[in-house]
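All protein chains of the complex are present and in place, except for one that has been dropped.
The chains carry the letters A, B and C, assigned in the order they are written, with residues numbered from 1 in each.
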Amino acid sequence: MPEAQTKREAGETAPRVEYELQLYYWMKLIRAFEERVSRLHRQNKIFGGVYSGAGQEAICTGICAPLQPGDFVAPLHRDLGVFLVRGVEPGRLMAQLMGKEPGLSRGKDSFLHGGDLERGVFGSTSMLGSSLPVAVGAALKFRMKRENLIAVAFFGEGTSSRGDVHEAMNFAGVHKLPVLFVCENNRYAYSTPLEKQMAIDDVADRAAAYGFAGHVVSGNDLLAVFDLTERVTKRIRAGGGPEMIECKTYRFHGHSEHDAALYRDKDELLQWESRDPIPLYEFYLEKRGHDVKRIRDETDARTHQVLQAAVEFAEQSPYPKPEEALEDLYAASPSTDGRR
Amino acid sequence: MPEAQTKREAGETAPRVEYELQLYYWMKLIRAFEERVSRLHRQNKIFGGVYSGAGQEAICTGICAPLQPGDFVAPLHRDLGVFLVRGVEPGRLMAQLMGKEPGLSRGKDSFLHGGDLERGVFGSTSMLGSSLPVAVGAALKFRMKRENLIAVAFFGEGTSSRGDVHEAMNFAGVHKLPVLFVCENNRYAYSTPLEKQMAIDDVADRAAAYGFAGHVVSGNDLLAVFDLTERVTKRIRAGGGPEMIECKTYRFHGHSEHDAALYRDKDELLQWESRDPIPLYEFYLEKRGHDVKRIRDETDARTHQVLQAAVEFAEQSPYPKPEEALEDLYAASPSTDGRR
Amino acid sequence: MEITYIQGINQALREEMQRDENVFVMGEDVGELGGAFKATDGLLAAFGEERVIDTPIAEALIVGAGVGAAVLGMRPVVEMQFADFISCAFDQIVNMAATLRYRHGGHASCPLVIRAPSGAGVHGALFHSQNPEAWFTRVPGLKVLAPATVYDAKGLLKAAIRDDDPVVYFEHKRLYRSLKDDIPEGDFVVPIGVAELRQEGTDLSIITYGGTLNQCLDAVRIVAKEDRLSVEVLDLRTLLPVDREAILKTARKTGKVLVVHEDRLTGGFGAEVAAIIAEHAFEDLDAPVRRLAALDAHTAFSPPLEEYILPNTNKIVDAIRSLAAY
Partner (left out) sequence: MEITYIQGINQALREEMQRDENVFVMGEDVGELGGAFKATDGLLAAFGEERVIDTPIAEALIVGAGVGAAVLGMRPVVEMQFADFISCAFDQIVNMAATLRYRHGGHASCPLVIRAPSGAGVHGALFHSQNPEAWFTRVPGLKVLAPATVYDAKGLLKAAIRDDDPVVYFEHKRLYRSLKDDIPEGDFVVPIGVAELRQEGTDLSIITYGGTLNQCLDAVRIVAKEDRLSVEVLDLRTLLPVDREAILKTARKTGKVLVVHEDRLTGGFGAEVAAIIAEHAFEDLDAPVRRLAALDAHTAFSPPLEEYILPNTNKIVDAIRSLAAY
């Protein structure tokens, strides 16, 4: 990603071929990873709550690809893509999902509740919305230290109802902090449809309540997300204060792998499946003159290989030792502890 | 108030003389009460935190006068006027402030943290903003029971930063509940000025984020507040859903009686003192042809008498008995308690 | 008819909604979905949208709005989708609801029930495994329940709904479908504030509640057979107000007490139980009051970690043996 980033920074507006293919690879890798996770969940190799982001790959990709190393990203429970695009090794991520020792949280927490701060990915709690104040605090640090970095906080449209979201956005607005708020509006919070969550159409309209700009974009259109993010993050990095991007999207699976999503209308699903971000982007690549069939096959082979390796790595990795349960609660040897 | 209300309901648009004088009386009573409380506080007869609403009398009066018996009102820590206009006996209120037995909370809690639900006044906690969800729940009950009543929630512009406020407004918007949200924007939250609290000019603009209307009014202009409230509450009562009224105002005293408010600019205070709601309303009464000097003297005499009686009542009332500290924690004899 | 623990909860809700039109349920996904665990299954169809309210994700609002409705005479039963999220509604519970009657000088009631699916042992990890009861058992004005049987799940919930004070009702996720029982049909109520002796014994007493009751009973069967130990088991059921008499009675009877819960050791409710016994049954004790609880860590995800942290039948058996040998 840093390498790709450099290319984008070189001032071109038309993305280079390799970069476009890199974006494609990421979307495909995320999708393949999600599918593998669903399968492993059915096989009981991954257990606990598993939240598929299939259908929303263009968002993690389009938002994270233009970011810089050192930027702070707080993903949502469905944002496996954030981890991959930020460069977390697929094997470690798979180990995380299986509760294995090399996982991000060393087996401590499940699914995406593990961070990789070296790659600027924060490990969130389950409490929806609670990572927005944290992202704002990260942005505060960037400001205080005059770092040219930004914080990115992902949240669902359902999450937008929580008080923490309000408190975070308001403070970011007051201090014009370098934060990008990304709403993934997939029309449902678990079973609860939009109209039971809010009386407005666009979450982005809330930005005005905090004195900054809100944008709506098709979250299934990778190029649109990417281009908007580039423009917006450039302003934020330049000190223009926070902005919000609302990505309209849809999740193809149920809320979690336990959920058959019977509350949804079949037509609605069908419509949104016709907006699958991957074929949409393939259509663009075709227009650009690529041999899409070849690229697809190559990419599938590559992602298959990566995933195969990741699963093998994770499966062969040991579980943590029982006694490790009592590690990582506190710093190993705090200088302030009188009892050492 | 119910009696006055009847007059207003009779379809006249020009308020009748007696009603206008009643409004004047309330403002004067609130001001006199506030001043007496400040004095009693200096004399150590009222102790603990005391928050003067002097300067903001037109809001409690203009908002509460058009309400109906049975409406549910959740006041702010500075809204002594709500209690008076809703008809709470001044003596009981004074007893409440002194921690005496006949006080609203029977000595349990301090200052305005006591309610009088018979008069539709809810006793809030200190946690700012936490009564907004409660008011929304009251409105939900009115809706479920098809009662033609509304809930009114007061909050400061400072309080508007809290998460509970967001959660409450959003839910009220989704369900189009009969709630009137009243923001008393007095430019400060304790010492913190507006610009450190929000990046927008008008809290009322936030209503749009929840799908309902927000209005701005001069909170020192009694007639303006009253007229707007009449129109707005009529719509809310008719099922039009929540609305917000933001009253621009200023507090004449410090945050609490302990606060000298040195963080404020003298000019600013002076400007706002020139907008004192009481002389402004007197000017109106004069225009209406009243002999204001006479009315003022009569009203002063009346409020003096009322307050004298209230203070005497409170001072002569006993403190609660020590053992009462353990009463009122639970219902006296719950039918569900197996140990009776 | 044999029903599960969660069916007991569902029946209680349904029957109380039938009995009293002021009862309604509110929470995330309680409507068409019937709740994340199906506790409210079928209620939307039976009672309609006005009494089965899907809310946005806003725990403070859910509890706060419950308080507002309750103070005006309704009897809301609100659901936290997982007990873990109760932390997001904390202020509304411990300050708004718990002090309501008190700060109104007794002139107001808050008949609100907060249902909280709690408990570990289902690979839920840090944020879907919590047992937060001891945050609430220290708050006057609240009542706190933790049913361990199908009968109590139903009967205590009905009592909670009829109670005039705010009740936090901790149901244990692991029991939802694993626990089945043949309970009487129709209306019954389990009184709040009364513990239940699940097993009489003479050698030592176990005091427990909620998710660990059955582990304790299993352990007691094992030591009865293998060690000929006679162990008494007291199920607290209500944690606030706790049944002190029952606690002291069993402590005085056997002179040896083991307190067991799935919540963490430090600051768990067992500390209060142990302190009560240490203070008021001192003369009758033949051994230290022992506590067996989750280790002082968050409930980790990976199976070896989770198992290491949580109490289980084997650990209880060991604790019984060591205490009996004291």
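The working rule: contacts are C-beta pairs under 8 Å (C-beta built on N, C-alpha and C of every residue); 3 or more make two chains touch, one makes a residue touch a chain.
Everything numeric here is computed off the predicted structure, so don't read it as measured data.
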Subject >> Omitted chain's touching partners, listed by label >> reply: A, B, C
Subject >> Sole residue of B:Pro90, B:Gly120 or B:Gly158 that reaches the chain not shown, by the stated touch rule >> reply: B:Gly158
**OP:** With the full complex in mind, choose from B:Ser105, B:Asn170, B:Asn220 or B:Thr249 the residue touching the hidden chain.
**Re:** B:Ser105
Original post:
Which is it among C:Ala39, C:Val94, C:Ala146 or C:Ala246 that touches the chain not included here?
Top reply: C:Val94
Original post:
Which residue from A:Gln22, A:Thr61 or A:Ser105 sits in contact with the chain not drawn here?
Top reply: A:Ser105
Subject >> Interface residues of chain B (partner: the chain not displayed) >> reply: 47-49, 99-100, 105, 107-111, 113, 125-130, 158-159, 161-164, 189-192, 196-198, 263, 319-326, 329
Original post:
For chain C, which residues reach the chain that was dropped from this view?
Top reply: 84, 87-88, 90-91, 94-95, 98-99, 102-103, 126-127, 134-135, 137-141, 240, 264, 266-272, 274-275, 277-280, 282-283, 285, 287-291, 296-298, 300
**OP:** With the missing chain put back, which residues of chain A would touch it? List them for me.
**Re:** 72, 103-109, 113-118, 122-123, 125-127, 130-144, 151, 163-164, 167-168, 170-171, 174, 327-331, 334-339
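One rule holds in what follows: only the chains that are shown with their structure count from here on.
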Original post:
Quick one: most central chain, C-alpha centroids?
Top reply: C
Subject >> Whole-Å separation of chain centres (CA-atom averages), chain A against chain B >> reply: 45
Original post:
Taking each chain's centre as its mean C-alpha position, how far apart are chain B and chain C in Å?
Top reply: 40
**OP:** Please work out the Cα centroid separation of chain A and chain C, and write it as a whole number of Å.
**Re:** 36
**OP:** Name the residues of chain C that each touch 2 or more other chains.
**Re:** 55-56, 58, 60-61
**OP:** Among the residues of chain B, pick out those that touch two or more other chains and give their numbers.
**Re:** 163-164, 167, 170-171, 174
